[in-house]
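The other protein chains are all here in position, but one chain of the complex has been omitted.
Right, chain A next:
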Amino acid sequence: MNFPVKITEQNFTVRTARVAEIAAKYADAVDAEGRFPCEAVDAMKAERLLGIQVPRHLGGEGASTTEVAELCSVLGQACAASAMVFAMHHIKLSSLVEHGTESEWHAGFMRRIAAEQLLIASATTEGGIGGNLRNSICAIEVSGDSCRLEKDATVISYGSHADAILITSRSHPDAAPSDQVLTAFLKDQYTLERTHIWNTLGMRGTCSDGFLFKGQAPAVQILPKPFAEIAAQSMLASSHLLWSGVWYGIAVDAVSRAQAFVRAAARKSPGVPPPGALRLAEVSTLLQMVKSNVVAGLKAYEDAKSDPDKLSSMGFAVAMNNVKIASSETILEIVNHAMLICGIVGYKNGTPFSLGRHLRDAHSAQLMISNDRILGNTSSMLLVHKQDTSLLG
């Protein structure tokens, strides 16, 4: 008789593959209904994947960003919305892991995330800031041991489904817009009033509705580091890298479908190369480029992690921005290429080669933190930062 696999087994990929199977089954329904991928997220909790990044001494498994990125890509091949929820949760968690271990409250919070598999959302955008997450209008008000915050959050991805929210604000009511802090609020410490419905082309299952957030919590829940440092030293890199992991996953699945199409055609008429075969070779080159780009970015991040100066240097920020720009632009080309290979059965919904969901999901990549904003940022840094000319360094 077979016993169920022990949940705490070390192999993240095996556990994630089981989640991916469930995510794939519901991906089309999640997309069509624009609903939260609850089956996939329940499976992530059951496989205890939400706490893997938490350090071992706090009850987690100490997974690295590279390991999490790999899982994002495995999930991205199944259901991009589920993968993005997983990626965004782990981006928040990386802020806690990198900047919260020395704070007693946040260490306890991480223990709870690992033990209870809490899902963490974030609220960084706000009406009136024009999409720049390094600016806040709202301010946290501390009185005595407690803090209060109200924020017109234009987007809180899976906000209604989260167990806690990490939220940016100015550090006090007289602070400059860029003088920000990050505060963790638990579900029973805030109310959310929905102000916008997330009805989009793709990534529909992330349910990134807008909310009016009102929260009150003990002031110890404010992360003791300025948000500027958290953003520069962990959020910038982990978002670009984990998102790129998800996007690579979308591209991989599109190419797999295209390859299956070409192979089926080849089997039907042996000896005659199918028309899409050459294009498949071309798209495989593009896919490899995206993979190399993300892997190089992950390596650069893991290398820089031990050196806070390097992490907050311009050279590193330019490199991470470039990873994001390149992967988000190339995956569109890849999905488009896959569509040309599969032809009308790729264009049609409900075939084994359908690519409509991939194409719509992939379009979000250039827009979540707009590539134009990132290019503007990089171009300003290139006024003083000199291009890295080495091949391996």
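Criterion: a residue touches a chain if its C-beta (ideal position, glycine included) is under 8 Å from a C-beta of that chain, and two chains touch if they have at least 3 such contacts; residues count from 1.
The definition used in the following text is that contacts and distances are computed from a predicted model.
Not shown: a single chain whose UniProt protein name, out of "Metal ABC transporter permease", "Cation acetate symporter", "MarR family transcriptional regulator" or "Acyl carrier protein", is "Acyl carrier protein".
Touch with the chain that is not drawn comes from one residue among A:179, A:302 or A:333, which is A:179. Although one chain is not drawn, the whole complex shows that of A:69, A:147, A:232 or A:374 it is A:232 that touches it.
For chain A, the residues in touch with the chain missing from this view are 134, 171, 175-179, 226, 228-229, 232, 309-310, 312-315, 377, 380-381, 383-386.
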